[in-house]
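With one protein chain removed, the remaining protein chains of the complex are shown where they sit.
The block that comes next holds subunit A.
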């Protein structure tokens, strides 16, 4: 698996400045997904900025009924990200939180609601941004694997992400797609759900890993790290030899990194694999 150099004759994102919302899980557990997103966006011609004040999108509070803290975190995200042409998130769940749920948090605060709506309109999940907004159809990557793709719930049902990852994956050299019987059924993650109701979550997860194993695929991909960690943890516990990665990693030619839950093979930090280019070392000036 390796990256082929991208012909930059057409760069649909040229002139666009994108704010990358890294997500708390990618920041903490899988930075390579963030660097993959940076690479994909830069390859498409975008200038990528990562605001320093971001932490989380607020879902833990929002989905636990804690509207006050959800609003406080949302205000922080809105303030940090409203200056960009687009905001891109390598997660349908966190992307859905900003693009679908933020405005409703400010029903009683008209100015904030307008700012939330403006941000929501410019916020996209990574793969849908590449395909739907920039019109990217093909990325220059190679990955010799048979993969199956899990449609994470929020991305699928809140943001309509279904064809976009498959469009991009179809262009990856060496990659074969083997669909599950029910790729759209929840994996049982659900944020805090999986620890509040571990036994129900487990029953859902067992159905999912059986479906994954039934495809014969050697690699499982999805666009949300929470779901991926959940499924990876179960596949490993069950001793099923399926490697689990974020789809962005494969699309960015980083499909040879240790998979989720696999031991590191090298001491080199993952950022070396997608070293920021010189022009990004200069100040963003915004």
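What we mean here is this: a contact is a pair of C-beta atoms (placed from the backbone, for glycine too) under 8 Å apart; a residue touches a chain by one contact, two chains touch by 3 or more; residues count from 1.
In this section, contacts and distances are computed from a predicted model.
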> Which of "Iron-sulfur cluster-binding protein", "Molybdopterin dehydrogenase", "Acyl carrier protein" or "Kinase" is the UniProt protein name of the chain not shown?
Replying inline: "Iron-sulfur cluster-binding protein"
> From the list A:13, A:58, A:183 or A:223, which touches the chain that is not on show?
Replying inline: A:58
>> Just to verify: which one of A:78, A:143, A:161 or A:186 makes contact with the chain not shown?
In response: A:186
> Which residue, A:12, A:45 or A:258, contacts the hidden chain when the whole complex is considered?
Replying inline: A:258
> Which residues does subunit A use to touch the chain missing from this display?
Replying inline: 22, 24, 26-32, 34-35, 38, 47-56, 58, 60-67, 69, 72-73, 76, 153-154, 157-158, 184-186, 188-205, 207, 229-230, 232-234, 236-237, 257-258, 260-264, 267-271, 275-276, 280-284, 286
